[in-house]
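What follows is subunit A.
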Amino acid sequence: MPLYPLVSGLLTGLVDLGGTLLVIPLMLPVTGLLLILAIGGRYAGRIVLALLPLGLAAAAAVVAAVWETGDALSYQLGGWTPRLGVALKADGLSAVLLLTSAIVILAVGVYAQRPFRVPQGLSETRTSLVFWLLFCGVWGGLNLVFVSQDLFNLFVALELLTFSAVPLVSLDGRGETIAAALRYLLFALLGSVLYLLGAVLFYGTYGTLDIALLADQIARVNPLPAAVIAAAALMTAGLLAKTALFPLHLWLPPAHAGAPPAASALLSALVVKASFFLILRIWFDLMPVLLTQMGAQVLGALGVAAILYGGLLALRQGRLKLLVAYSTLAQLGYLFLVFPLAIGPGAARSASLVAAPGVLTGGMLQLVSHAFAKAAMFMAAGMIAAALGQDQIRKLAGIGRALPITVLAFGIGGLALTGLLPSGAYLAKTLLDGAAAESGQWWWSLAMQAGGLLTAAYLIRVFYHALSGFGEPPVLRARPARYQELVVLGLALCSILLGLLPSAMLALPELGRVAAVVTETP
Partner candidate 1 sequence: MSALLDGFTVVAVSLGALFFLAGTLGLLRFPDTLARLHALSAADNLGLGLVVLGLLPQVASPLGWIGLIAVWLLALLASGTVSQLLAGAVRPLDGAETQARDNPAEGPFS
Partner candidate 2 sequence: MTISLVVDIGLALVVLSLALWIIAATTVYRAVIGFIVYGLLLAIVWVRLGAADVALTEAALGGGLTGLLLLGAAARLSHHECVPVFGRPAAGPVVGFRLLVGILCTLIAAGLAAVVLLLPEPAPSLASEVASNLPATGVGNPVTAVLLAYRAIDTLLEAVVLVPAMIGVWSLATDQGWSGRPGFLTPARRTSALTLLAQVLPPVGIVFGIHLFWIGADHPGGKFQAAVVLAAMWALVLLAGLREPPRVGSPPLRLAVVVGPLVFIGIGVSGIWLADAFLAYPAGYAKPMILAIEAVLTLSITVALVFLLAGPPAADRSADGRR
């Protein structure tokens, strides 16, 4: 079957669309969401299954287009130029994240076919309709966050993401998951209201909400006006609440551990990254001058605190899912090391300095490899919990022989997190270490090593219990389907083999970014 020319024909066809290509990743999930509600829960799984490959093709086409032209792909919605209209723009960062989320969503979509299928007799069940519909809502919200260039449009995207993610947490209807969902909702709403307040202040100062136009005007004015600093601080604080960085992390562990496995894979791997991506947009695209301020050091310090706090608490968890949720807290800390390393106190003294190139790529690699690894680990943990009926780490004895592929996938995902050789996290850590050494901030690499040790510690604790036990393997309540195990293994392999990417591909996150010339503020 001539698959290759078919696929390459489709890709070139999509790439020739140019800017209009950006509309497809937005409208695909939204149309899926509406069709599922219209047609009903029985066909929801199949509708999503049909949309997944198209979404992957669109994301791949965006990456190909950005790679070919070497520049960002942009599009004016409704034909109106940005001061009035809303612009979409996919630079290297967005392309990488679009592709990552398309792959993770494809894996989760295939994995979730079994737990959320509709039994024969019924036309529709509550969980199947709700899950598949909110699955498309999360997918649409993510694609819009990665691609939109307008601050208020990003606010609506964040709300679409929040309203799709919160009900997923309380899908099984137990008391504590409803409490976790309510706490998550309140944190997320406070975050988006503070973000909106920041956008309002930007509009009040410059009369536009488009990131590119705002960046031009902010670069010109030297002492930043009070409103702009207040707006940046409010937006960052709001987005930190949504990213659950260390002091504002209360809602994450119960929410991600309480959600069904497929949903918690989405939440941990992608939803939390969307608000982090917006912080990147604000600090690297909108106001690069912030990087030279004390704020970058504060974000780095909070990142280190998250690494240590998340790692230590993951060690003490009794349940497997809570352990994986706390490990998300820790791994998020790594992402925030990008801010202090981007400029670094030592190097900032020189007149003007383009943001250190390797750092952004390192941050992206860490984000992508964590997305793959964490999605695989949550789904594997879900399968283990379903098979044993409970997920107490102490009672995992013999699961290694009962579900070999699942435990292997969980293991590979864990190793990818610790940053073993071929994994993306290893490459990310080397790049970040290089930037730390170059800018003389050795303490950040110290924190990274400590984080790696803690990750290895709580993984060994899981393997000790899972692979031990000489008696007969435990009786399994529900054996996962073979394709589910293979999908999870594939995702884990994606994360471990990310490091083998050709080095030319590593320049992708840098493409399409206006060179962030950072002048030292007097």
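By our rule, contacts are C-beta pairs under 8 Å (C-beta built on N, C-alpha and C of every residue); 3 or more make two chains touch, one makes a residue touch a chain; residues count from 1.
How were these picked? Simply put, all candidates are chains of the complex that A comes from, given by their letters.
All figures in this text were calculated on a predicted structure; none of them were measured in a lab.
Note on subunit A: across the options 1 or 2, its touching candidate in this complex is 2. Contact residues of subunit A toward candidate 2 in the complex are 20, 23, 27, 30-31, 33-35, 37-38, 40, 75-80, 83-86, 124-127, 129-130, 133-134, 137, 140, 144, 150, 152-153, 156-157, 159-160, 163-164, 166-167, 170-171, 173, 178, 197, 201, 203-208, 225-227, 230.
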